[in-house]
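The complex appears here minus one protein chain, its other protein chains still in place.
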Amino acid sequence: MLVVMSQQATAEEVDAVVAAIEGKGYTARPIPGGERVAIGVLHNKGAVDASHFLGLPGVKEVIPVTRPYKLVSREFQLEDTVIQVGDVFIGDGDLTLIAGPCAVESEAQCLKIAQIVKRAGAHLFRGGAFKPRTSRYSFQGLGEKGLKILAKVREATGLPVVTEALDTDTFGLVEDYTDVIQIGARNMQNFSLLRRAGRSSKPVLVKRGLAATIEEWLMAAEYILESGNTQVILCERGVRTFAHHSRNTLDLSAVAAVCKESHLPVIVDPSHAAGRRDQVIPLSRAGVAVGAHGLMVEVHYNPEEALSDGAQSLYPEQFEMLCREIQAVFDAFQPSGPVRQKKT
Amino acid sequence: MLVVMSQQATAEEVDAVVAAIEGKGYTARPIPGGERVAIGVLHNKGAVDASHFLGLPGVKEVIPVTRPYKLVSREFQLEDTVIQVGDVFIGDGDLTLIAGPCAVESEAQCLKIAQIVKRAGAHLFRGGAFKPRTSRYSFQGLGEKGLKILAKVREATGLPVVTEALDTDTFGLVEDYTDVIQIGARNMQNFSLLRRAGRSSKPVLVKRGLAATIEEWLMAAEYILESGNTQVILCERGVRTFAHHSRNTLDLSAVAAVCKESHLPVIVDPSHAAGRRDQVIPLSRAGVAVGAHGLMVEVHYNPEEALSDGAQSLYPEQFEMLCREIQAVFDAFQPSGPVRQKKT
Amino acid sequence: MLVVMSQQATAEEVDAVVAAIEGKGYTARPIPGGERVAIGVLHNKGAVDASHFLGLPGVKEVIPVTRPYKLVSREFQLEDTVIQVGDVFIGDGDLTLIAGPCAVESEAQCLKIAQIVKRAGAHLFRGGAFKPRTSRYSFQGLGEKGLKILAKVREATGLPVVTEALDTDTFGLVEDYTDVIQIGARNMQNFSLLRRAGRSSKPVLVKRGLAATIEEWLMAAEYILESGNTQVILCERGVRTFAHHSRNTLDLSAVAAVCKESHLPVIVDPSHAAGRRDQVIPLSRAGVAVGAHGLMVEVHYNPEEALSDGAQSLYPEQFEMLCREIQAVFDAFQPSGPVRQKKT
Partner (left out) sequence: MLVVMSQQATAEEVDAVVAAIEGKGYTARPIPGGERVAIGVLHNKGAVDASHFLGLPGVKEVIPVTRPYKLVSREFQLEDTVIQVGDVFIGDGDLTLIAGPCAVESEAQCLKIAQIVKRAGAHLFRGGAFKPRTSRYSFQGLGEKGLKILAKVREATGLPVVTEALDTDTFGLVEDYTDVIQIGARNMQNFSLLRRAGRSSKPVLVKRGLAATIEEWLMAAEYILESGNTQVILCERGVRTFAHHSRNTLDLSAVAAVCKESHLPVIVDPSHAAGRRDQVIPLSRAGVAVGAHGLMVEVHYNPEEALSDGAQSLYPEQFEMLCREIQAVFDAFQPSGPVRQKKT
């Protein structure tokens, strides 16, 4: 941490800040500049709370230097984390495709969609049994009945399943049925839920919050790792900005930045980012091209009748086109040239 | 809802959309314009899901008209909701002041601050026992021990207390000890928690989410009302924008807009909006001047040593100045002229 | 500037960064911390370009310390700048009120509105002769004819006038007729226009850009001061965020921050921030309460027929109410107690 003093700060004020820093058990190192003094805070373990110094007389600014997370950082673990789900690997250098309807509506619906997406090339099946809905009056999901349908889909198709856990009360139930547990964007800073996920033995997919910095996103993942579960997948799904041509603004530089900063795999959800079908394929290609480890896409054979988010669900033939295009894009820029196979 | 057709839409496409609308049980009313046709969707109860129509051929745009909430709206209840907490009223036309430390640190700390803020004019005491922290490594609150300290503060000072419930697991515990239950900004769309709050007999203070529209904020409150608890207070605490001179951007037009749209009382939290002490008093005056029903402010006698958010906590003498200034501002623009007393 | 090295940075990489810093003529001071090395850059005059060092091997981050502006800073001039326009002072501790229609439409319209706002208490008259319009097909202003009308208003009422200069081509014309030259939000980084304004002998009112940080806003003002004109007034008019209940989000903490950082006077434009009439009075009160030196408000006796921005223009009786309320708020929180008079 660096404490920047005002140009008018007196020597006494500088001394008082030095004393405050040392009073906290840190080492203070004043750095006299041309126009003002700055004071380095050294020998701290982990991040120092800026508020201790921000209000002191003569202090102009306090600048953090140390990263506030540790276990998720490449400085802690240099090699990529690879997640295994059944026979599927996420983050191993190949592209992982998760697909399915927004919400589980019925067994017939899920089986039909699962067969469609499996045939087209998906590796995992997604579907919401517990749905977070902005409106109290929207369809809230089938609950446990939906989880049982997901289990049948896995049995029938061999596809591992991904579904969201909404709260600690139903976490155990979700955990019993699913292969990957999703923490939704609205729950990214639901710390009780993150800690519960950290005690799970199943991989956890953490969506980026609507207005989360990548630092906050990584700190959410840190909660899970710190509680003992290192199997975390990150998912970029767009952030809220002033723009309205898409429901959210897909932030692909975040994928590049997180891949550099963290060893955890990162996938992209173009469906929730776009909120409209016609942008899903272009954004999927872009997500693969930027270097994401996978995609999570919504598909429905009858989106007009879908109980949730139909407007962003692809028709089956669109999903097939998506699979062809993203595989081509993925193969194109991989240094190795020939198409590698998933380790299945 | 209004379905806007493309200029190139054919008569057949218009007919198909009309059929789709009527197939859902609504009434379709085509409105031929100069350049294109728009189709009104009538006789819906509550909001219609845009996704049913957005992907149909020839459809350019779908525009919602009906509000997605009901119970919180002034169209449902014209008169202001007034919340009673002990002898204090919130939303009755007077100004309610909630003050205290960010976190409960010890009994001595809380009693000392409570006496300071009571003497200066606060009506309720605030303090966090369960703290939502972005970093796993920050102080997480004293938990039940903190709740017991809050109960002692109430006993010693007569001030009702406000504290946050973080999850459904500890909600009952918080409910047992506190007078007003706070739902934090990060939990504004934790729907399980909102439903639990809806089954409480205690008033609930709902902070606006970091990137929540006022519609989403009101829909979060709607969850609580719909579950049976009509005692809801809204709290504006700043939203996330590109700006960095304050931690968040306090959105005071939201206070004006919500007061017009909803009958629920709205208070302002200048401390979390600013994130820095020197803006708290000006923003408090502004919050009162815009017409908020109250303020929630952080105070600490030794902010440098505070375990949480010290940089935004006012010194006792600053809080006294704040009380004088906001009361003067409040009195100044009230039509009634003379200073009215809280009904205590 | 502080160059933060990665934890894995080698001693050679640190040495190379030190050499690069010294190669630029600065002094490098390595600060070994517990986990990593940071290197202070000293003896620079003004801001150092981060890009020189950001790409070097082992560099994790580059953190600026020095402010990139100078003349506008309180570190350069501690005392408030007071602007004199005719007999009116802006920034002298009293409240300055600028009012008038969005656009100059006719002589009759302007004279009528000017008499209304003068009687209610306005100190300056505003009205656009050259209008920046997002749409090519909207009313673009009366041009020089409008400027002549403004001159007649001044003659008839004694009110100094404020109007916008859109480009360098018409700047001289505007300068000839007006008392204060406005630089609009869209032109905040039109550097040719800023430099031209810097060569004017008239005061310049610089609106904050739609997505400008306060640093960029101050740097825009710095262009004007550096070119020789120290008579600059800043105007906060809302920034663009995800929120839609108002046209822009009025950022009142920016007023507090800028008043601390700079000696220039700051006023608030609630009309463009709100974009809707019903929020203008509450936001005006808030703007005064936060400590702004004045307000700029749109008024029209027939806003339904206004050629520009009618929806945000106050009716005359609303403006009179605004004047009463803001004066009361202003008087309330001033330490001096009794109402001070403008030095007129």
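Note that the chains are named A, B and C in the order they appear, and that numbering of residues resets to 1 at the start of each chain.
The rule is simple: contacts are C-beta pairs under 8 Å (C-beta built on N, C-alpha and C of every residue); 3 or more make two chains touch, one makes a residue touch a chain.
Everything numeric here is computed off the predicted structure, so don't read it as measured data.
Residues of chain B that touch the chain left out of the display are 2, 4, 6-8, 29, 31-36, 38, 40, 42-45, 61, 63, 65-66, 75, 240-242. For chain C, the residues in touch with the chain missing from this view are 20, 46-47, 49-56, 68-69, 132-138, 166-169, 186-187, 189-193, 209-211, 216, 219, 222-223, 226, 240, 276-277, 303-306, 309-312. Touch with the hidden chain on the side of chain A covers residues 211, 213-214, 239, 241-246, 249-258, 260, 273-274, 278-279, 282-283, 285-291, 325, 328-329, 331-333.
One rule holds in what follows: only the chains that are shown with their structure count from here on.
Copies chain B and chain C of the same chain sequence form an interface built mainly from equivalent positions, shared numbers / all numbers used being over half. The chain with its Cα centre farthest from the Cα centre of chain B is C. With centres defined as mean CA coordinates, chain C is found 38 Å away from chain A. Centres computed as Cα averages put chain A at a distance of 27 Å from chain B. Of all residues in chain B, those that touch two or more other chains are 211.
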